[in-house]
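Read the structure below first, then the notes.
Note that one protein chain is taken out, while the other chains of the complex remain in position.
This part shows chain A:
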Amino acid sequence: MIEMHDIWKTYPDGTPALQGINIVIDRNEFVYVVGPSGAGKSTFMKLIYREEVPTKGQLSVNGFNIGKLKQRKIPYVRRNIGVVFQDFRLLPKLSVYENVAFAMEVVESPKRQIRRRTMEVLELVGLKHKASSLPAQLSGGEQQRVAIARAIVNSPSVIVADEPTGNLDPETSWGIMKLLEEINFRGTTIVMATHNKEIVNTLRKRVIAIERGTIVRDQQRGDYGYEV
């Protein structure tokens, strides 16, 4: 599903972000990516949804060789990867419904199908009744649910979540985690970068720890491993 072979990433200003990453993430896995700030977690995530290109090495996602992808092919690869961010990244002037439907309009789904599927995922994240609200009218947790609904609406094979609970209080965070676990249970691979010790230690999954650009630990049902 996601394969990295000897991946190096150095930013144009000379900052080394990743130094020789080797990893295989299989279909249907749930993976936490942990590590101190600035260790390369975000770069690792960005490579998967092709916001950054590796300086060296082989990277494939869903069988596409991401490193050698032509510029105009990028959108088509991203459609099979759902992304969720700490700051939600919803389109501020579109309603909840329109934000989710947008991802389906992009792939040119028929209108009736867009309606049906959008309402379906909004129901899944528990926001059907807020379909016509604007993002600014929602709480943080609700906005993140909308972002997750948008990420899964096209039934991608992978969800990349970069600190999805980073801006949320503990209780709301647990709601989001329940939702992600449910999505994973239905067959979607989830790669989640996080600083939340409690979540990692309670909801035990595979843990990948990145420090100074290399993987220092890769452990099934691992713990967070850092003192906060």
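Note that in this section contacts are C-beta pairs under 8 Å (C-beta built on N, C-alpha and C of every residue); 3 or more make two chains touch, one makes a residue touch a chain; residues count from 1.
One rule holds in what follows: contacts and distances are computed from a predicted model.
The unshown chain of the complex is recorded in UniProt as "Cell division protein FtsX", chosen from "Putative spermidine/putrescine transport system permease protein", "Cytochrome c-type biogenesis protein", "Cell division protein FtsX" or "RNA polymerase sigma-70 factor (ECF subfamily)". Contact with the chain not shown here comes from a single listed residue; of A:Val33, A:Leu47 or A:Leu90, that residue is A:Leu90. Only one residue from A:Arg79, A:Arg115, A:Lys128 or A:Arg212 touches the chain missing from this view: A:Arg79. The chain not shown here is touched by just one of A:Asp13, A:Glu108 or A:Glu171, and that residue is A:Glu108. Residue positions on chain A in contact with the hidden chain: 49, 51, 72, 75-79, 83, 89-94, 102-103, 105-108, 110-111, 150, 154, in rising order.
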